[in-house]
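Only one protein chain is missing; all other protein chains are in place.
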Amino acid sequence: MDNLKAITPLGSSTPRQDQVAGVTLVENCDVALASVAQRMGATISGLDLPAVGKSLAGDPFSVFWTAPGQWMIEAPMNSHEDIVPALLQHLDGAVSITEQSGGWARFDISGEGTIPVLERLVMLDLDALQPGDTARSTLDHIGVFLIRRGAQKFTLYAPRSSAASLHHALLQAMRAVL
Amino acid sequence: MSQVNRLSGGLVDRETALDFSFDGKRYQGVAGDTLASALLANGVRLMGRSFKYHRPRGVLSAGSEEPNALVELRDGARREPNTRATCVELYDGLLANSQNRIGSLRFDAMAVNDLLSPFLAAGFYYKTFMWPRAFWEKVYEPIIRNAAGLGRLSKQEDPDSYDKGFLHCDLLIVGAGPAGLAAALTAGRSGKRVILADEDFRMGGRLNCETFALGDQSGADWAAATVAELTGMDNVRLLPRTTVLGAFDHGIYAAVERVSDHLTQPAANRVRQTLWRIYASRTLLTAGATERPVAFENNDRPGIMLAGAMRSYANRWAVTPGQKVAVFTNNDDGLRTAVDLAAKGVTIAAVIDSRKDATPLEGFNHLRGALVVNSRGRLGLREISVRLADGSLHKIACDALGVSGGWNPNVQLTCHQRGRPVWDDTLAAFVPGGSLPTGMSVAGAAMGDMTTTGALVSGARAAMEALELSGSAPDMPQAEDAPCSPTPLWFVSEGKGRAWVDLQNDVTVKDVKLSHQEGFVSVEHLKRYTTLGMATDQGKTSNVTALAVMAELTGKTIPETGTTIFRPPYTPVAIGAFAGRSSGKDFRPTRLTPSHKWAGEQGAEFVEVGAWLRAQWFPKAGESSWRQSVDREVLAVRKSVGVCDVTTLGKIDVQGADAATFLNRIYCNGFAKLAVGKVRYGLMLREDGMAMDDGTAARMAEDHFVVTTTTANAVGISRHMEFARQCLWPDLDVTLISTTEAWAQYAVAGPNARKLLQKIVDPEFDISNEAFPFMGCGEITVCGGLRARLFRISFSGELAFELAVPTQYGDALIRRLMAEGEEFDVVAYGTETLGVLRIEKGHAAGNELNGQTSALNLGMGRMVSKKKDSIGSILSEREGMTADRHRFVGFKAVNAGDAVVAGAHLMNKGSVENAANDQGWVSSAAYSPVLGSSIGIGFLVDGDTRLGEIMVAANPLEGSSVNVEVVSAHFVDPDGERLRG
Partner (left out) sequence: MIINHPLLGPRDSQEFTYLGDASLMHRPDRQGENAGEAFYEYQYQRDNPAGLHRELWYHEQGDRSWLVVTRDTTTHEITDVKLARDVARSEGRST
């Protein structure tokens, strides 16, 4: 039997890219995701876990903090699609793991003008979000994780079902501001 | 007309001529003009008609406090009514029309109201239009409605876009006059994050309107140089054309930036306005002060304006308001109007000074101890009558009169959080009181520091204090420091005619007296009875005068009389700015299911379910009504097999050693002993014992459950479970996370459901009835190794499964299911069919779980375990709950052609249809193609003992009543044989 093929959150076979002036908005479908949560009285070992509001890059697993005792793991989709068994092998201790890859749409936004664009949409103090920091808030009424990757570089994770609305809001803000 | 009133100098660009039209007539102005200054430059004094009496009116001010010169700006869909001509930045091709007139501005037919003024005093509508009663709705109200209001809406859709935005700063400075600029300079140089906002398009405030020097520069030059320095600072954001409209909790401010209103129309993709939400650690209010006039008989004619505004027109816009100008003042400030205009070559007819002991103004006809008592010139001032100190009456010809009664600090934002201003006797004005919004301080004229030096120094110092900067404030240039002490004069009592207090709502001194006479003495009553201060200018040039009149009448002081509260917005804001991008289809985010694209290709009809779009039915060629499609889908599912996207139902992943214990307390029925590989239907109660939500919990492993909820309650149940986990039982070993989005889930239902799935499920997984019985679950793979989950549950009552794969494969899966299902005539079915099937089966859903029904009502009383603690179980045993005899049953239309209607109430045959005879209600209804009749389910008193009875399903709201037979709610396969095969 033929394997099933995935489509992107925006409903295409290829991820979307947009550019307005100096800002690029890229749909990123190359990342597998899993949520890990600490169980009562246990600590998770096998992976360095970042502190509140921080992220840690790693190979193959990167991690960002999501809640007290809870983190989201990123790994390359092409090598770690079945991320739950991969993590079960890697981690020690009582831990809850759920696959989250299908649940999120990821957009990477970068370039000169990224901050003014995000100022239209996100109520967080972006100055206080340093590279490596992460925060969960809303973007135009859609829940998002923001991870600041650089001075003018952000990753946004939003619920997959709202990908089209999120993309529309971002592109509209880019066109209005840049 | 050419620009007859244009003077030399000013801050305008004469090289750039701008064409505009007003009331169909073409004029020219220059860059830097406002519509008001350009009209005055062209000798146009008549700009509007007043609200009630349709009195001819001209511009009173040069700022956002303007009560008279309200125009309809632009035409077509962008037409904006009640726009203050003083705030419109002139652009080439600008089109404006006066409003509130029938006929022309010169010959307004509604001016008859002025003749009827004795009948139209304050509160007239409480005393008139009462007889005959029938006339109110048909005659009086329509007439009054037509006459009411000022400008007209275009009634077309707003073609412009509006943005929202979020800014954070250490110091927000509201107002860029001398105090605000000094503060911004101080704060900016410290490196802190500063936002400086001003409603004007040119920052500088009064510095641009007066002839004061700051050091060796003009005020305007110092302002421009300061703005240039601030522009170069990365840590300072300048927001001109931006009104900070409200002070909210905890240092949050709203500001509207007029991004494109000074252009013919917004550039492509650009917004008209942006509404900023500003989070300010500290705020400094440097909003300056607004001048107040003096009321006297006929003080409202075109050409009578505020004396300070005259200086603004002369000095900033190089415009004289008239050829022969008089001034009426009670303070030194007003004298400078005569001096500044004379310096530009304007003839000053006289300076009427109410102060007997004022220092004589050399070179001017300075009449001290005198009062203006009347005026003439209906369409434009011609002459004033002046009562001299010796009692004689003189008439003075003039075409403009500048009036100064003193200045009121702009305290409004200090009062947005319940603060009240306090009275300052020296200034004869209100200044900010002790209770300010969190983090706010005030400086400059807004604080009562009325001189230029006072503004500069207090602004700089306030910035230092607000930011806790060490050292001393930067040096400020030398500037004037002359105190302003008006001798209070609120109104001239001489004269029998009307003296205006609130120009926009046409409220006069007589109206205030009438209010007092009628007993509406408190300031709150005065406001509502007379409508004073309630117009779009919110009484900026009238509130204090009115208080002074009432104070005099009651024998109290002004502070004893008090003030009403100020509320946001400071000036009017377009509703579009509050909506931002949330309009039309973008009103809120849309959630799309994994099969959305495929369903669209099939031509599905979609329905909004909260934020989700779900396929409602899938019409086929030749089907002209939704009933045909739905009937077909229902029959096809029960005959063979159908597939439905059920991804939207909430999924919560529950893990931990105490997962089962936790769920056992959340659900009213038992889950502690659910075996691994089994699914169970669960009912959750609210703590008050009412049914809250239902769903299933599947035990994937000892310490791992997948819980489902209804679509509508997914978010609420998540919240509820997190509350229980964190607050009620914080030491239980249980973790929760939503997986609604992570898995695409399809219901595969019908006698051939298993056969279809056996073509999808990988061969190593046995899904025969023996290996995978009803209410089983497990992790499997499909289509050559794709991880998946299978649940054997049925909402339809048919042999059914739900298959879940990671969402990104949901599109491919539905296509594969439909392709492999062709041999079984598989149908895709939508939410309508989903509903019909579950109603035929008698399954409760949202309509039955509306928060008003208990487990007992639902026929699930025995599910509420008495052997364990669960949320809601104790209160479900209350007498009031157990005494309720409504029970869940079905209804079948007696006549084949009748429709059972959801919402109908059940009555015994022959009884009067009223609440007292109400026996229950129909909660859900549908046409059942299987039964060939309309059916319903719902709640009937003692329903479980009344099967077979004929009742009336009454629908008085829509005027129908239908006979129904009470039957079991389980219409199809009541013994559940199809489920278990």
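The letters A and B name the chains in turn, as written, and every chain counts its residues from 1.
One rule holds for everything that comes next: a contact is a pair of C-beta atoms (placed from the backbone, for glycine too) under 8 Å apart; a residue touches a chain by one contact, two chains touch by 3 or more.
Small disclaimer: the values here were computed from a predicted structure and weren't measured.
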- Task: Taking the full complex into account, find the residue in A:8, A:38, A:66 or A:162 that is in contact with the omitted chain.
- Result: A:66
- Query: Where the complex has a chain not shown, which of B:394, B:719, B:862 or B:980 is the residue touching it?
  - Reply: B:719
- Message: Tell me which of B:524, B:825, B:877 or B:913 is the one touching the absent chain.
- Response: B:877
- Touch with the omitted chain, as defined above, among B:688, B:762 or B:973: B:688
- Message: For the chain left out of this view, which of B:234, B:249 or B:362 touches it?
- Response: B:249
- Residues belonging to chain B that touch the chain removed from view: 249-252, 279, 418, 438, 658, 687-688, 715, 719, 722-723, 726-732, 869, 873-875, 877-878
- Write the list of chain A residues that the hidden chain touches. 52-53, 66-68, 123, 128, 135-138, 143
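Basically, only the chains that are shown with their structure count from here on.
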- Message: Averaging over Cα atoms per chain, report the distance between chain A and chain B in Å.
- Response: 32
- Note on the structure: chain B residues touching chain A in their complex are 161, 163-168, 193, 269-271, 274, 277, 279, 581-582, 586, 588-593, 596-597, 611-612, 653, 655-658, 731-735, 737-744, 762, 782-787, 805-813, 816
- Query: Which residues, counting only chain A, touch chain B once they are in their complex?
  - Reply: 1-9, 11, 29, 35, 37-41, 69-70, 82, 94, 96, 98-104, 119-120, 122-128, 140-142, 159-166, 168-169, 172-173, 175-176
